[in-house]
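A single protein chain has been omitted from the complex, and every remaining protein chain is retained in its original position.
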Amino acid sequence: MPGNSIGNFFRLTTFGESHGSAIGGIIDGCPAGIVWDEKFIQSELNRRKPGTNQASSPRQEPDQIEIISGIFEGKTSGQPIAFLIRNLDQKSEDYKQSEHLVRPGHADYTWKQRYGLFDPRGGGRASARETAARVAAGAIAKLYLKKFDVFFSAYVSAIGPIELPETEKTWHSPQAIDADPLRCPHRETSLKMQELLAKSISERDTVGGIVRCYIRNCPPGLGSPVFNKLQSALAYAMMSIPAAKGFEYGEGFSAARMKGSEHNDVPEWKNGKIHFLTHHAGGILGGISTGDDIIFNVAFKPVSSIGQPQTTISYKGEPAIWQPGGRHDITVVTRAIPIVEAMAALVIADQLIEWFSLGNQFSNNHSV
Amino acid sequence: MPGNSIGNFFRLTTFGESHGSAIGGIIDGCPAGIVWDEKFIQSELNRRKPGTNQASSPRQEPDQIEIISGIFEGKTSGQPIAFLIRNLDQKSEDYKQSEHLVRPGHADYTWKQRYGLFDPRGGGRASARETAARVAAGAIAKLYLKKFDVFFSAYVSAIGPIELPETEKTWHSPQAIDADPLRCPHRETSLKMQELLAKSISERDTVGGIVRCYIRNCPPGLGSPVFNKLQSALAYAMMSIPAAKGFEYGEGFSAARMKGSEHNDVPEWKNGKIHFLTHHAGGILGGISTGDDIIFNVAFKPVSSIGQPQTTISYKGEPAIWQPGGRHDITVVTRAIPIVEAMAALVIADQLIEWFSLGNQFSNNHSV
Amino acid sequence: MPGNSIGNFFRLTTFGESHGSAIGGIIDGCPAGIVWDEKFIQSELNRRKPGTNQASSPRQEPDQIEIISGIFEGKTSGQPIAFLIRNLDQKSEDYKQSEHLVRPGHADYTWKQRYGLFDPRGGGRASARETAARVAAGAIAKLYLKKFDVFFSAYVSAIGPIELPETEKTWHSPQAIDADPLRCPHRETSLKMQELLAKSISERDTVGGIVRCYIRNCPPGLGSPVFNKLQSALAYAMMSIPAAKGFEYGEGFSAARMKGSEHNDVPEWKNGKIHFLTHHAGGILGGISTGDDIIFNVAFKPVSSIGQPQTTISYKGEPAIWQPGGRHDITVVTRAIPIVEAMAALVIADQLIEWFSLGNQFSNNHSV
Partner (left out) sequence: MPGNSIGNFFRLTTFGESHGSAIGGIIDGCPAGIVWDEKFIQSELNRRKPGTNQASSPRQEPDQIEIISGIFEGKTSGQPIAFLIRNLDQKSEDYKQSEHLVRPGHADYTWKQRYGLFDPRGGGRASARETAARVAAGAIAKLYLKKFDVFFSAYVSAIGPIELPETEKTWHSPQAIDADPLRCPHRETSLKMQELLAKSISERDTVGGIVRCYIRNCPPGLGSPVFNKLQSALAYAMMSIPAAKGFEYGEGFSAARMKGSEHNDVPEWKNGKIHFLTHHAGGILGGISTGDDIIFNVAFKPVSSIGQPQTTISYKGEPAIWQPGGRHDITVVTRAIPIVEAMAALVIADQLIEWFSLGNQFSNNHSV
């Protein structure tokens, strides 16, 4: 199965290069009858747009979504939903100089190896521009999930060495998060991050970071062991985001340092249902959601295109210096927030539809 | 697509419960003509067997593989390879007492939610016993990959707070690794880990840990962007292993704290091919292998079945105490080594076959 | 995706060669809680067994099913159901003489081309023996579908030039069908067919035939346009049966000779639901079931292994004569009845689960 589709039931296929006429996607499998809200989709796309804070590329794209199919009289029709986002602010000449160079940290070399050619204009298909299609599709998944009151809240929990205090690594409302220019929901930490970014800009360097995401109100029972476990599907989706380097859920890598007596979450009985007193498991046990918040982190590397000249070689092996032109972000994490949420929404929509396929119903699923 | 299959080309489907008559699997898509080596498969299964060191369960299973199909005159025939591993040492009575309890850290609750029932005998299908089928299948994938000289080396890099020194987090030979009782290739660290495990046993507790894995000699070009990237497929496979809580490749979560100028690997020209001076990327750029070693870590939580009584509730909400009977490991990481390698082998076999489907050939793939 | 799996939701993967130790399969995706009835599965297998009438091979296999997994306390557990059927009556020496010959009408040549080798013992994986696994799996699908009162009725409608009269090409009860030695539900026609078979035996020749199948009580709404239409899925499944040469539904090829005014089925209102006065469409419109009987035909070629010597060549091009040893059927259609039903049941189970995934429910689906 070629690599540009994700999801077995609620399936997204994307297309488009950074400097082609448009990028876009098709969602096949979106149930019929979902109330259509194009403003919401556009607002999600706007959250991803560059140019909204100091950390992001000055490329200016309206990122206006154009819906081609799948909507009838204000509702989804059950047919494929195709959408386009036109590319307008293309500056291909920026990329001419580097065509023969192995650009450090970039995909050019490996894509050339796989496909025998590489479109150097803005990174072509390897550009993070393709994530706009993910955000649009994720917004459609969110529309579907709204019906079940499932929602998402991701925020920046670290930029470079600046991290949220442990006590703040908790649920934050999407409103509080979006109110911060870096989408870090703790003002004090955000200010330190802003300082760090200012320093990075002056050093013509870039920084990595960590996104933390909560998924609220999933029914228990999502996930399809033994391979398509909920955490497998989430890890797959997150690791496909450009620049992502790590995924962990619940205690994640910290769990490696814990004892069983510390890590096991103790169950409690509340309102006739089973919940857990602590959340080390991150809302997933045995590959299946517990009904509590699903919690995970995604680590992102620093942006590869830095403002300094870098030693490299040409494809023929000659020594060379690469100094990126083009327009680039200082860190990806702030713009990654809607992308992480979108990928999470695509995974949950997919798993929820599978869960329905087993004959499960919402009304009676929260007790055994 | 139901969850018990993995791989699009070299596809494994597994079956079987911990206390049924057998577990096993089918590999569909294994190319014809691979020289069959059942001893090798058995030796891989033996590496996973419990009872070989202080950290592991005393359950004794011969784990003898029985091949049902797909082999003809000493070679794979291109037809499905089905195999069985009989369950012999079953003690179902051990599990009777806990049937009505929500066992902390276990899958019982969530599986009941999903399927409406749960086989409590040894965790049924949720038991880590199913990983024996993964190891057998991974051994078949390794047989296929041997032809291309691709091989795997995973080791224990941390147990609880005891970690390998940074300088030792490098390639180690499989021989050196298997020579250590904990599969930690640094004697000094291994001894500290053994002390920690002795302490855990005396405390009737368990500990987590980290496995680090190297894949050597992959051709550049493996991975299918934008979703089925090599790291996505690896993350998916690793996160499906019981008790896995996190996946990272290259610098992983550490990349979040790095600058672009530090993280970018500088290319060099060696023997007419492109390599990299450093390995922060972990052998994957833009979702596609570079041809250098692929490097990743997997974090495992402490075993949930601890020797102490634990506070819990019954499925009806009554307070209860759970004290596991059964036979359990103190930490999973030592036995996880062949499992991590097996899952990696399954992913690489799958990606390699896809890479062939594009018309790629080994002879000329290492230069642009 | 390798070729030994069928179904997206209710997925069967099969394995095994004619003269290996066993054949078998895994069903992944069978919902939990289905009441298990192994006697029924065995009775379906018995319907397929050779040696029950004049048309069939004298090979004697008990075809005893062995269930390995997926059943707990008398019900399906939602986990993969693996099963084995041991091969006992193998006579491999029968096949030695033909190993170097291109056997007319057989798969040897093409399988050698694809896989580079071919297991000549009883046709290996290409033998119709693999259909026993289909029948077992189909019986499990039927167990699932019984819950919804969906059932199947296939019969022999033609052997060679002897055809059922048009007036008899209608629904017949499974009991009436199985009461006839050829599974032709019209005594007069069956007697003519028996004469024809007697003649074929005396001529050391074989004959083709046609199977007609009805599926009753499917809800309207099954089928997933625009590609995975219900007729596409049925055609795919039927054409995968060894010796099948054609598939048609409703009027099928006869529709080509009809006018629109004759072919269109006129709807009527009955018991508050929409039905159709005629059934030219075969119960499917626009790729989706109407709720009326689904009706289709499958054509089978004459058995390739005839009792006469046949002119052929060796793989090196030398002229040769092939005279099959082994044990073979005169016609496949009588034994094909449970196979056609099994494949239909697998398709309908698959489509029904997908239909549930869209949120459809049985209670309210029969009116708009």
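So that you can tell them apart, the chains are marked A, B and C in the order they are listed, and the count of residues begins at 1 in each.
The rule is short, and it goes like this: a contact is a pair of C-beta atoms (placed from the backbone, for glycine too) under 8 Å apart; a residue touches a chain by one contact, two chains touch by 3 or more.
All figures in this text were calculated on a predicted structure; none of them were measured in a lab.
The chain not shown here is in contact, across the full complex, with A, B, C. Only one of C:28, C:44, C:130 or C:180 touches the absent chain when the whole complex is considered: C:130.
Only one residue from A:28, A:163 or A:292 touches the chain missing from this view: A:28.
Looking at chain A, the residues touching the absent chain are 1-5, 8-9, 11, 13-17, 20-24, 26, 28-29, 32-33, 68-70, 72-73, 75, 77-82, 84, 114-117, 119, 124-125.
Considering the complete assembly, chain B touches the hidden chain via residues 1, 8-9, 31-32, 78, 353-354, 356-359.
Touch with the hidden chain on the side of chain C covers residues 1-6, 8, 14, 102, 104-115, 125-126, 130, 158, 160-161, 200, 203, 205-210, 219-229, 231-240, 242, 244-253, 255-269, 272, 274, 280-282, 284-291, 297, 299-306, 308, 310-313, 315, 317, 355, 358, 360, 365, 368.
Keep this in mind: only the chains that are shown with their structure count from here on.
Discounting chain A, connectivity by touch keeps the other chains in one piece.
Each chain's centre was taken as the mean of its CA atoms, and the one lying most distant from chain B is C. Spacing of chain A relative to chain C, judged by their CA centroids, is 45 angstrom. The mean-CA centres of chain B and chain C are about 39 angstrom from one another, to the nearest whole unit. One finds 26 Å separating the Cα centroids of chain A and chain B.
The multi-chain contact residues of chain C, meaning those touching 2 or more other chains, are 1, 8-9, 32, 78.
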